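Note that one protein chain of the assembly has been removed; the remaining protein chains are unaltered in position.
Presenting chain A:
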């Protein structure tokens, strides 16, 4: 019928126009800020890898499938969108053919009558329907009304989510109505395979009108859905693949990205550098990649459910961090875009105030307590199915707060001053950096300008490893193990300075640059090629961040080197340690650098050790609370993160807690001591580095 085709096509043109207008608006808004040329460059240079990522992460849904029930449900709903495209081709074909020949018996050329396609269409529609049921059950079971803060949906737009589910449901039921009616009229292209539509045709009346109305409904719901999508969090179905394409690879962890102004890396020596433009202080300072993050967030709350800050009653939720910025961006969108077009005609002071609202502040978009609660642990980035880079947002906002506003927790100022004056966060004399060597009964070579000829590795001791009592034990254990294994190494002693990690994570990029350049110079002048580090923060900075400043070294963590030495038989653990041990994954070793197995391998080689994983481990490991320069700030809000972690460790009833990071040792050690004082932990419970376990087992007891 002609009228069916006319209604169908007019609806389509209107809906596509409305959606297109919105798409143009979103594009213009996203590009008001500074560019991000490095993202495009990277995607171009790594086209092969990017295609693979699209296949694995987008089509294969790798990250979503980490959470089985909702992952599987999402997998089917998403694939329904792809496969049902063929149903829409058939639907449009049918209304057009109906108008021309009077009979809507269109089929796609070549494959259009293939029973396999008919089966696939029906199958995915049914699977999608089941997926919707699963989603509804998950939403009811995990509803914020029931679980409060504990719900991953707490803070999300719940109504919008239900509307989307309802709309998809409408698309599916009208699909079956249209296909069933077509089957009843003998218009369905399939004579077999469509295992739901064909039987449905047998019960439905043979009515042309029913088929036409069903077709229009099916198309109409899709068009309404399209408009809802581009105006809601469901936008992710278009933006998520782009966000995955332009996100950092392998993920938004490891290195902190270089600081840029207008897309160009900042040179602090540059006389013309505008100091007001460092980091992000207003929403308009966000790059299009940041906007893509806003557009891609589906409000699923996976990040929130993993965040150590959120889980200890702090105001930071990585989800809300993204949503609050997004909502603000939409609220000021017209003015932002006008300002970007050179228009400054806003006389209205209210508008100006809104436009220039600080991104961070008591009255800002993001509260300072939110910003400073983040430990940079990466749990959010690890889980986010659409590759949003929360840490990058946090760091860029911190940069502005610290370098432009000079507004940050005052306790951290002491650390910064110590780094500036003494090159270590505690402000101890650099001469003390070599003190631990005197406590050993063998020689350790010190680099005197050049690396000794026979030394293979430079042992990067780190500030904690050199100056902090608990960490010094690890340093000595590693030195002794290398000595026993016959690995030649040297240390920098007083010439070593902080890598700059705490400064960088605080947002003090300027100081990081100074320290990093100084260290790179020392290392290069000494002719260092290979480095072994005990501190995962040093390790991460040396391996992943120094290349940004031209420092190219082959860096390993001590657990990697020791595991290899054990494997090669150069270290043989023999003395049994009859203990139940639970291992805590340091975030900067695990999630940030994917070293999960080596520390565990070492422990498994020690006779007698019985390992017991905590509930949250490996990529879901729970932070100790020290990262992101939090080590140097007071923890005033909510439960202490280290206490939360030790509570979890205690559920495994361990004799010993092991880890592989000096800061984790301090944090967990402190919490364990508190537990001992309150009688909740046994007196003998200790936290040790895996290297300490290994040395104990390698040496025969005397």
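In this section, a contact is a pair of C-beta atoms (placed from the backbone, for glycine too) under 8 Å apart; a residue touches a chain by one contact, two chains touch by 3 or more; residues count from 1.
Simple rule for what comes next: contacts and distances are computed from a predicted model.
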## Note on the structure
According to its UniProt record, the missing chain among "acetolactate synthase", "Electron transfer flavoprotein subunit beta", "ABC transporter permease" or "Sarcosine oxidase, gamma subunit family" is "Electron transfer flavoprotein subunit beta"
### Query
Just one of A:371, A:416, A:451 or A:646 touches the chain that is missing; which is it?
A:416
#### Entry: Options A:35, A:427 or A:638, residue touching the unrepresented chain
A:427
### Message
For the chain left out of this view, which of A:45, A:405 or A:613 touches it?
### Response
A:405
### Task
Identify the residue among A:278, A:444 or A:561 that touches the chain left out of the display.
A:278
### Task
Over the whole complex, note the residues of chain A touching the chain we left out.
268, 273, 275-276, 278, 402-406, 408, 410, 413, 416-417, 421-422, 427-429, 431, 510
